[in-house]
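A protein chain is absent from this complex, but the other protein chains hold their places.
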Amino acid sequence: MKSLRVAGTVGDLPTVTFGSRSLMWWGTLGFMVIEGWTTAIILAAYLYIRQNYETWPPLRTPYPSLLIPTINLALLLLSIIPAVFVARAAKRLDERRLKRWLVVLSVACLIPLVIRWWELWALNTRWDTTAYGSAAWTIVGFHTSLLLLDVIDTLGLTLFYFIKPMPVKSFSDASDNSFYWYFTVGGWVVIYLIVYVGPRIL
Amino acid sequence: MTGPNTNRTLPVEATVAEDDIERDARALETVWGERPGFWSWLTTVDHKTLGKRLIVTAFLMFIAGGIEAALMRAQLSRPENSLIGPDRYNQLFTTHGTTMMFLFAVPIMTAMGLYFVPLMIGARSLAFPRLNAFGYWNFVVAVVFLYVSLFVNTGPDVGWFAYVPLSGPQYSPGHRVDVWAQVVTFTEISALCGAVNVIVTAFKMRAPGMTVNRIPIFVWAQLVVAFMIVFAMPAVATGSTLMLATDRAVSMHWFNPSEGGDALLWQHVFWFFGHPEVYIIFLPALGMITPIIETFCRRKVFGYTPIVMANITTAFFAFGLWVHHMFATPIPELGQSLFTAASILIAIPTGIQIFCWLATMWISRPQLTVPILFVLGFLFTFVNGGITGVMLASVAFDKQAHDTFFVVAHLHYVLLGGGVMPLFGAFYFWFPKMTGRKLSETLGKWHFWLFVIGVNVTFFPMHILGLEGMPRRVYTYLADTGWGPLNLVASIGAATIAISVLLFVINVIVTMRRPVNAGANPWNSSGLEWSVASPPPSYNFLYAPLVESRHPLWDISVDLPVLTGFRTDRREVLVTTTFSAQPDSRHEGPTPSIWPLYLALCMGVVFIGSIFSPWFVLGGVGLSVIGLAGWGWTGSKPSGHERVSTPAAMPERA
Partner (left out) sequence: MHSVFDPASPQARAVAHLWWWMFGVGAAVWLAVMAAMLLSLRRRRAVRGPDELMQPAPGMDSHIERVVKAATFVTVLILIGFLAFDFSIGRILAQQPVDPLTIELTGHQWWWEVQYANQDLSQRIVTANEMHVPVGQPVRFILRSRDVIHSFWMPNLTGKRDLIPGYQSTIWFQADTAGTYRGQCAEFCGLQHAKMALTIIAQPKAQYQLWYAAAVSAQTEPADSTLLYGQRIFMTSGCSVCHAISGTQAYSTVGPNLTHFKSRTLIASGTLPNTRENVARWVLNPQAIKPGTQMPPSPLSTDQLSALVTYLETLK
């Protein structure tokens, strides 16, 4: 066997990175693009159904109520704050602060998930009454699954940090978790506007 | 010595001694190698093992779909034949289409990518090995679910695109369509996992020096297709899982016109996926042609940049054609004209690729090996299919040909000619790399001739049958339609195809009994995959190769220079920057894990269970939480000293 020419070493490269230097960040981004695009498709289908009705919502269907959804929207937007602090602590490799803010974030994203149950019923229609109801429930239901996934993720990460020694790369994972949370909240803003506010305008 | 500019050949400064090479190889084999045994088989995360497994499973699906086709052709070989009744026949043609499109074509093209992309870019693994396993097991769930259902007479029977209202709760009671809808769910999950893996691997794990314009064309094609999967698959998943399944299971009204729903909405959502789907199958095959031509013409392909641009352009155009499947529906004619124009113009980028290949062959001296023969078969067959495709772009003509055997002819010409023929060529070409043995050229030639003749004898008459009034999806036809003779010819062609595929299977079986003797680069080809042993070692590359051209093995007269310095006590892969592929960090890859299989089974519980009761969904989600916990737990073990780079410490490089 010939000997190989060495043109350099990778030995002094870092083994834990953050943001777009990290593979997991790209994986998270990929998931966000897929789920975001799916949301866009369902929203397009929702708007397509609009043309089959003269009024929107259909006759005898009340407007979605705004009280609970607006409160929940505010809670979701507020929950971005602990997410930002989690990311900041993670990038500083500050485990103590990270754990503290992870607990806050866990509570902050769990509450909206629970309220989401009432938010579904705030649509003021069932999914099996009209195509409008089907579309509205599908969008909100789909987003709920994303919400649930991220709550599970956040709770799991928080729990792990308290019960076992975590590797350094988990700081990067915590930062990516916040990244995903921003997307989940941001996507909801669009859905809230189209599904809860929209019928009053469209 | 890792300078920022790795574009010029660096002087020979050091070498790795043979002893050190052996020591490193043994250490890496310990860390990356797969243990024998059933548990290891279930928990593997090796992209080569999973890639081969996916190729084999998907090829078995090709055979299953072929058997379904053979049965259909037997039934149609004579007018008013009573071999197969309408109910069975409807299940057969639906399962044939669903199998070929969802369980064979996309998975096998993805599998070639999952196996070869890391090897072609000099990487030791995919970016997300466990996600790869998860994707494979979801695919297996789809296969088992569809075929068990077929055998208990619950196979879907509404066509592979399942138009509503026929596939809705009112006209398809029972669970046949629910089976279809969830098969789509699992294959969608599988394809998306593969796509994310290909994108991130190709972006972030290329060998140092493999800048964007040195990426092999095969990898470009896979990358472009991965993006297409990301934007197309969600549409069919939304349609089948979130709309059709819910209409059927919980009385939603997406497609119920009497409650504001819309039968055409299904067609839009489905075909928005369905048209890109065929390019998802076709473009990887085109990506296989370039390396085959280069190798056996002994010349770099003419037009690297036009070919890459053509791939990208085709991918974009493919998303703007879907309405040409709906020309017979009452949608506005102005809209239809736009889709006619797009459907005609998409021929241009594909034409450019073909001209570049013809040019390469014209100015060189091609060797007529079996892979090249299949490329010629592709040209003979696909160009025909492409031309009938342009014809179908005309709304006026399409209204005569739509939903007839003319379309069946067209689609098989482009899928078999444009997809399967290059794929067979690729099998003969890369078989030695995957298994260490070359397939028999003699059997290969028989396979080739019988396949090409068989495809043309089967499908050419169908152009005529369609224009003579024969619609699709008919289990029989009257004698006085006059369609009997051409149908008989087509059925004889189908038998020929079956024999040719049998020859290929025999070739594979016989070859696998021979000893491993192909060597690293039996064809003297130029890609990085040919720089490692055949079959490749578990870790692919002992060190990170330094790439300085598009054709690394042809442009360097001695062995490739490498970058050393990896840890050998854990699975370490190199992460590079996105565009210029400069070494950026090292990443620890996962060890074998049961959680991908477990989670795929949970997906099975959730989605198959959803057909029967919402409690299965809840239970399945609960079980999944355990799986996610296990995945997360086993993926977060501290393992020794880390070098950390936070955003504050080191600015990001492009």
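Going by the order they are written in, the chains are A and B; count residues from 1 in each one.
By our rule, contacts are C-beta pairs under 8 Å (C-beta built on N, C-alpha and C of every residue); 3 or more make two chains touch, one makes a residue touch a chain.
As the structure is a computational prediction, the values presented were derived from the model and not from experiment.
Enquirer: In the full assembly, spell out which visible chains the left-out chain is touching.
Expert: Contacts of the omitted chain with visible chains: B.
Enquirer: Per the definition of touch given earlier, which of B:A359, B:V505 or B:A533 contacts the omitted chain?
Expert: Answer from the full complex: B:A359 touches the omitted chain.
Enquirer: Identify the residue among B:V212, B:L478, B:I499 or B:L618 that touches the chain left out of the display.
Expert: B:L478
Enquirer: Tell me which residue among B:A14, B:L264, B:I506 or B:V617 touches the hidden chain in the full complex.
Expert: With B:A14, B:L264, B:I506 or B:V617 as choices, the missing chain is touched by B:L264.
Enquirer: Which listed residue, B:D24, B:E468 or B:E642, touches the chain dropped from view?
Expert: Only one listed residue reaches the unshown chain, and that is B:E468.
Enquirer: When the complex is taken as a whole, what residues of chain B touch the one chain not shown?
Expert: Contacting residues on chain B, toward the hidden partner: 85-87, 90, 158-159, 163, 165-166, 171, 257-258, 261-264, 297-300, 302-303, 306, 328-330, 333, 337, 340-341, 344-345, 347-348, 351-352, 354-356, 358-359, 361-369, 376, 379-380, 383-384, 387-388, 390-391, 393-404, 441, 467-469, 471-478, 481, 524, 554.
Here, only the chains that are shown with their structure count from here on.
Enquirer: For chain A and chain B, let me know how many angstrom lie between their CA-based centres, rounded off.
Expert: Distance between chain centres, rounded to whole Å: 30 Å.
Enquirer: Okay, in this complex, where on chain A does chain B touch?
Expert: 1-23, 26-27, 30-31, 33-34, 37-38, 41-42, 45, 48-49, 52-53, 58, 91-93, 127-135, 137-138, 142, 148, 152-153, 156-157, 160, 164-171, 173
Enquirer: Chain A touches which residues of chain B in the complex?
Expert: Answer in residue numbers: 1-3, 6, 10, 12-18, 21, 127-128, 131, 192, 195-196, 199-200, 203-205, 208, 230-231, 233-235, 237-238, 242-243, 246-247, 250-254, 256-257, 259-262, 265, 268-269, 272, 543-544, 546, 558-566, 572, 574-575, 578, 583-588, 621, 625, 628-629, 632-633, 636-639, 642-648, 650, 652.
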